[in-house]
Structure formats: C-alpha cells, structure tokens
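Pasting a structure below so you can have a look.
Now for chain A:
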Amino acid sequence: MLSAARAARQPLLSVSGLRMHFPIFKGLLRRQVGTVKAVDDVGFDIARGEVLGLVGESGCGKSTTGRAILRLYDITSGRIELEGEDIAPLSGAALRAVRPRMQMIFQDPQASLNPRMTVGSIIAEPLDEHLRPSRAERRARVFELMDAVGLARGFANRYPHEFSGGQRQRIGIARALALNPAFIVCDEPIAALDVSIQAQVVNLLEDLRAAFGLTYLFISHDLSMVRHLADRVAVMYLGKIVEIAPREALYRFPLHPYTEALISAVPEAGGRRRARIVLRGDVPSPLRPPSGCAFRTRCPKVFDRCHVETPPLTDLGRGRRAACHLVGRPPA
Partner candidate 1 sequence: MRLRHILTGASAAALMASAAHAERGADGQVNVLYYQAISIMTPYLSSGTKDIDGAALVLEPFARFDPDGHLVPYIAQEIPTLENGGISEDLKSITWKIKPDILWSDGTPVTAADAIFSWKYCTDPEGGCAQAPYYDDVTDVEAIDDKTVKVTFSVPKPYPYTAFVGAQSPIIQAKQFADCLGANAPSCTEANTMPIGTGPFRVTDFKANDVVTLEANPNYRDPAKPAFATLVLKGGGDAASAARAVLETGEFDYAWNAQVEPEILAQMAAAGKGEIISAFGTLLERLHVNQTDPAPALGEERSTVKHPHPFLTDPDVTKALSLAIDREILVETGYGEAGRPTCNLVPAPEYQNSPNNDWCLKQDLDQANKLLDDAGWAMGADGVRAKDGQRLSILYQTSVNSVRQAAQALIKQWWNEIGVEVELRQIDPAVFFGGDPGSPDTLQKFYADVEMYADNFEGTDAERYLGQWVCGEIPSPETAWQGGNTSRFCDPAYDAARAEMSTTTGDEDRAKMTIRLNDMIVNSAAIIPLIHRGRVSTKSKTLGGVEMNAFDSELWNVADWYRIK
Partner candidate 2 sequence: MLAYAVRRLLFAIPTLLVISFIIFLILDLAPSDPTANLPLTIPQDVRQQIRLSLGLGEPMHVRYLKWLYQFAVNEPMHALEQLTGHHFSATPRVRVLSWQTRSPVVDLILQRLPQTLWVVGLSYVVGILIAIPIGIVSAVRQYSWFDQIGTFVSMVGYSVPTFFTGLLMIMLFSVHLGWLPSIYDTNLRVTDVASFWAQVKQMIMPVMVLALFNAAQISRYMRASMLENLTQDYVRTARAKGMREWVVVMVHVLRNSLIPVVTVIALGVPQIFGGAIITEQIFRVNGLGQLLITGIQGADIPLVQTLTFLFAALIVLFNLIADLLYGMLDPRIRYD
C-alpha cells in the first residue's frame, strides 16, 4: 500500500528509455532490410491530473509513443511505470489486468469502433470483461457514461455508422472511460472532426478531466489546441523528444530551433504573428536517420558539431529540457 503522500509525489506515469523499433522486411524471402526507429529513447513523466501535450510533424512517432506506452505494442526496450509499477515487461493476463487503468482515444472515431457492435455493447464490453456486472448494473453504467459524454440514452442500440463524427468520438470517449481509467492517451482526438465540433470535443475532454481527475497524454499536431489544453508540452522529431517544457515557457521562449520553427507558424494569443521560420526540405526517412543531430538537415542554425554529435536531452532547469548543441545548461 502506497502512502497518500508518496502517491502525490510520485508521477502517475514515468517513461524512460522507451524504444519502439519496427523491423522492415522486403523481397521474396522476406529478409530484414532495415529498422524504423519510430520511437528512439523517449522519456518523460506525467504527474497525476496533468495534461502533457505531445506535438510534432506527422510521422515523427507520436502515435507510436502513445501506443507503446499503453502497451499496444511489444516495445523494443524501456521502462513504463504506471503508478509506480513497470508495465513494460508485462504480457497476457497481467497486462490485461492493468489495462483498465489506462485507455486511449483514437484519431479516427469511425475506424476505432467495431462496425458490427452497437454503441451499448461497445461501451459495455470492457465492463463485462473486467467487472462482470449484473445486467442492471451494466445498463446503469452504460447510461451513466452516455450521459457523461452527452449521448442520448436512446442511441444505445444503434451502430456507429449511424452517428456523426463528433458523436462517434463521444462514443469513443465513453468507451475509454468505462473502466474508470486514471490515464488516457488522446491520439489526435479532434484531427478528423469538423472545426465546428472540435471545440465541443475538447471542452468535453476538459470537463471530464475535471470531473474524473484524469491524466492525459494529448497528442496533436495542432499547437494552438495543445496550448489551450496542455500543462506541459513535449516536441518530437524523428522518434526523439527534442524539447519538453511547461506550456507558457515553451510557447514564449522556444529553445530548440525546431520548436521555434513550429511555434513561429502559430498566431500568438493577441493575433500578432512572429516572423515565420520556414523549414526547408523533407523530414528524413526514419529508415536512415541522419548522423549526429537528426534535425541538422533542416536546421537553420546548423553547424559542424551537429553532423557528428547527437545532442543529449539536457535538463535546463525549471522543468525545461532540450536537445540542441546551442542550448547549454545555464551556468550554475
């Protein structure tokens, strides 16, 4: 039994050295021709009740990170401590036992719902699996969840395809909440929705967070949405975290040139615009990442050292960390 004090001090989730490498096979004999290092040595903590935003360009490994943390993959290496317990080595029944505590809301609400199950059964299925409630209990819980996400109870017997995108995402959220998880990965939960509904869903997520004391890893490529929602923000590039910082600090004083470039594209709160930094070139193939600093091929501030030495993610104090040769540890 953990004492209340220790529980408070301890982060809800602590990830370190997380690697998710996908082997790539080709040809008739399916030889391994390389490895995609989709997630390469990623680490961060999330405190209870906190929202960590995870941003980065498409393909940089955000979803993979989220899925790896939820152990939807067999990860290559790393530690994933959920409420102090390392779930990285778990499998089978032991893994299933921790699943209720962590859930995921997917980007595409249509694809993430089994088309042949009714809304009621989609929500109830995890209940049946983990809690084995009575019929009445199950019914009550399903209705409760539908109420919570703002779905009319009458919809319980309908199929997902009968709903609009926003409603489907509500189903997805209700389903994720069914087992009272502590931690939820929201993988671009609004990216597939109409702009008009995006705000509704974000507001719902905020309300739920408040109501149930949830902790989010909020994945998005929309920096303004992250700014609105997240307490802290991590920036990913080619499988690695390049900068992580509290929200305001990051948006005001981005340290990493990549973060700087990303932020420059976002209109500031007052509607003012910074000088836009346009990145040249394409993201390098994750199959063959560049030597040294992964960002050097596009970095406007690139210099000799970047070619040979990979900058470590350095703690810069006040909860800021960045991986760039140009940002040294401030003199003590």
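Things to note:
What we mean here is this: contacts are C-beta pairs under 8 Å (C-beta built on N, C-alpha and C of every residue); 3 or more make two chains touch, one makes a residue touch a chain; residues count from 1.
If you want to know what made the cut, all candidates are chains of the complex that A comes from, given by their letters.
Just so it is clear, the structure is predicted and the values come from calculations on it, not from any experiment.
Candidate 2 is the one that touches chain A in this complex, out of the options 1 or 2. Chain A makes touch with candidate 2 in their complex at residues 25, 30, 67, 70, 72, 96-97, 99-100, 103-104, 106-108, 111-116, 125-126, 129-130, 159, 161, 172, 175-176, 178-179.
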